[in-house]
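These notes concern the structure reproduced below.
Omission of a single protein chain aside, the complex is shown with its protein chains in their original locations.
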Amino acid sequence: MFRTVRRWLNLRTISLFIFTVVILVPLLTVVSASLKTMRQYVTEPLKPPSPITFDNYRDLFVDYGLHRYFVNSLVLTFCTVVLVILFSTMVSYAIVRAGGWIGTLLFGLFSAGLMIPAQVNIIPLYGLVVKLESWFASAAWLPDLKFRDSLPGLIVIEVSILLSISVFIITGFMKTIPRELFEAAAMDGSSEWWMYAKLAVPLSLPSIASASIFLCVIVWNDLLYPLLFTGEKAKTLTMALMMFRGEYESNYPILFAGVMTVSLPMVAAYVFLQRWFIAGLTSGSLKG
Amino acid sequence: MKPSKGIYLFVLPALILYGIFVLYPAFYGLYISFTNWDGLSAGYDHVGLRNYRNLLTNDTIFAKSVANNLKFMLFVVIVQTALSLLFALFLVRNTKGNIALRTLYFLPTILASVSVAFIWAAMYDSNFGVIKAILGLFGVRNGPGWLADPDIAIYSVAFAQVWAHTGQLMIIFIAGLQAIPADLFEVAAIEGASKFQTFRFVTWPLIAPAAAIVIAYTTLQSFKAFELVFAMTRGGPNYATEIIATFIYRLAFQSYKFGYASAASMVFLVFVAVITVIQFKLLRTDRAGE
Partner (left out) sequence: MMLLLLALALVLSACGGGSGSKSSQNAAQSGGTSSSGQTSSGGGGGPDETVELSFMHWRTEDKEVFDQLIADFEARNPNIKVTQTIFPSSDYTSIAQQKLLDGSTGDVFTVFPGSQFEALLRAGLMEDLTGKPVVDRFVPNLITKGAKDGRQYALPYHLVYNMPLINVDIFEKLNLQRPRTWSQYLDVLETLKQNGYIPMAFPGADIGQGQLMNPMLMNENTDEEMFPKLMTGETKLTDEWFVSSLRKWQQLSQYFQPNSLGTGYEAAVTLFVTEQAAMLGTGSFHAALVLSQAPDMRLDMLPPITVEDESQIVYEGVHNTTFMLAINTKSKKKEAAEKFLEFLAEKETAEYYANNTGQLGVVQGLEYTSKSLQFETDFTKLNTRFLPRSTIPDKQIEDAITNAISAVISGMAPEEAAAEAQKIVDQVRNQ
């Protein structure tokens, strides 16, 4: 028995234990708060909920109709991520294939987007969007595109802004694919499209999956751009949760219940995408 | 040998969207940084370099925000990178237990920054916070003012950032580790290498690209941690947690000095770009061959 204890008392187990506690405790306070009434939250912040009440969760759907916004958030996230991955893998491929100073220039250009603070960009961006809308509306031969208060418009904007992150991550991994692979295929007469679709993308699957989960979380939780550009029609979950923060008082129990509920799809997305970045690669992987 | 000309078509869709919605507003911001526009009115004056001059020579708050941002960044990059690598190494095998732990560690990332800010502000609260309660169990009555003490506030906020994102960056390391061919480890085992030696000569060189991404991404993420800082402390107390992003927000939307804020964003951009380039150069020389 003593031997078993010693086996478990190594650096790995201890570190994992400590970190698990550090991660769990704050999360448990959220769960605990979400199961309290507002009165208990204000008067007894540290005690566990008693009685445990699921009213907050019920109210989210019955009183506030949270389910209505799920569709918007889902569509926004799914479409944005798919489009961003598609366009950014194409750019990463081009960067990796072009190499040299052109590749570096492209990489730098797209990475610059990561260094621009969003808050200041929103004023010119909003003005631009308004101008674009009136331009589209006035030109008879162009479709009457609306960017504001429309999901497609918001998707276009989100995609543009998230390209930087995706290009940044995926290029880093695509660069590790041996150049000889491409050169051999090119000499065999394969087209760029074929090499992209059959070589570059499959070999970058772990990084694509990583980038996807990052992007999913970012778009799902995004408040700034939906707030700026949408109204009632394309309202997302994050905007709905905002309703619980007031000027002089905020209803934390229901807010935290909302946070928990809204996080569930992302947990599902993570569990689903996880197998893609632990999928074995052709050249061998760590046996499980 | 050279890629065909068609390669540039690959860049086109992304470039169009990026150019319109990211680059154009950025250039517009550059133009505005030479004016005194307040962000609302129709008119403004051109003031040349005055905004930049004030920013760099006459603004103690900006200077403070730069210093704070550096402290924040260093803490987060060092601690978060180390921890995410450590746990990636521990959890790299695909056992059920490891996968469960990986999912758990990823959960904080799923929360919006604003939620993380609320949670940790509550944890740090000096009257009813969980940390105060836990310290109380050990008999510590007068713990530090985590968010009130100007000397440690920025690190308290940085810790919340690390808590939220370690599990996320850990994934990149795992992706990198799992890409290492298993035979290399077999060879090392056959040759009798110790754990440390295996790490130093096999693992580390081959995850260098992943490390570069993690460090660079963490750096950029920590410069943009606007929502976390703003929701947690609003930049206080007395600008102890003011970072450049919150400084810019304040100037733009609370003081109505949009031209000045744009100038600050430009300086911010240059600053971050320089740091990122330095990082890339340093990490590239680290690599022990391809």
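Going in written order, the chains are labelled A and B, and every chain counts its residues from 1.
Throughout what follows, a residue touches a chain if its C-beta (ideal position, glycine included) is under 8 Å from a C-beta of that chain, and two chains touch if they have at least 3 such contacts.
Computed from a predicted model, the values in this text were never measured in an experiment.
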* Asked: From the list B:34, B:87, B:146 or B:223, which touches the chain that is not on show?
  -> B:146
* Contacting the left-out chain in the complete assembly, out of B:8, B:24 or B:253 -> B:253
* Structure fact -> Logged for subunit A, residues touching the omitted partner chain are 38-39, 42-43, 45, 65, 68, 71-72, 75, 79, 82-83, 86, 119, 122-123, 126-127, 130, 148, 150-152, 155, 193-194, 197, 227-228, 231-235, 242-250, 252
* Structure fact -> Even though one chain is not shown, subunit B touches it at residues 38-42, 54, 58-61, 121, 124-128, 142, 145-150, 230-231, 233-234, 236-239, 249-257, 260
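By definition in this document, only the chains that are shown with their structure count from here on.
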* To do: Going by the contact rule at the top, pick out the subunit A residues touching subunit B in the complex.
  => 12, 15-16, 19-20, 22-27, 29-30, 33, 45-46, 87-88, 90-91, 93-94, 97-98, 106, 110-121, 123-125, 128, 156-157, 159-161, 163-165, 167-169, 172-173, 175-176, 183, 186, 191-192, 196, 206-207, 209-210, 213-214, 217, 221, 223, 238, 252, 255-256, 259, 263, 266-267, 270-271, 274, 277-278, 280-281, 283-288
* subunit B - residues contacting subunit A, complex -> 1, 3-4, 6-8, 10-11, 13-15, 17-18, 20-22, 24-26, 28-29, 32, 39, 83, 86-87, 90-95, 99, 101-115, 118-120, 122-123, 128, 130, 133, 163, 167-168, 171-172, 174-183, 185, 209-210, 212-213, 216-217, 220, 223-224, 226-227, 244-245, 248-249, 252-253, 258, 261-262, 265, 268-269, 272-273, 276
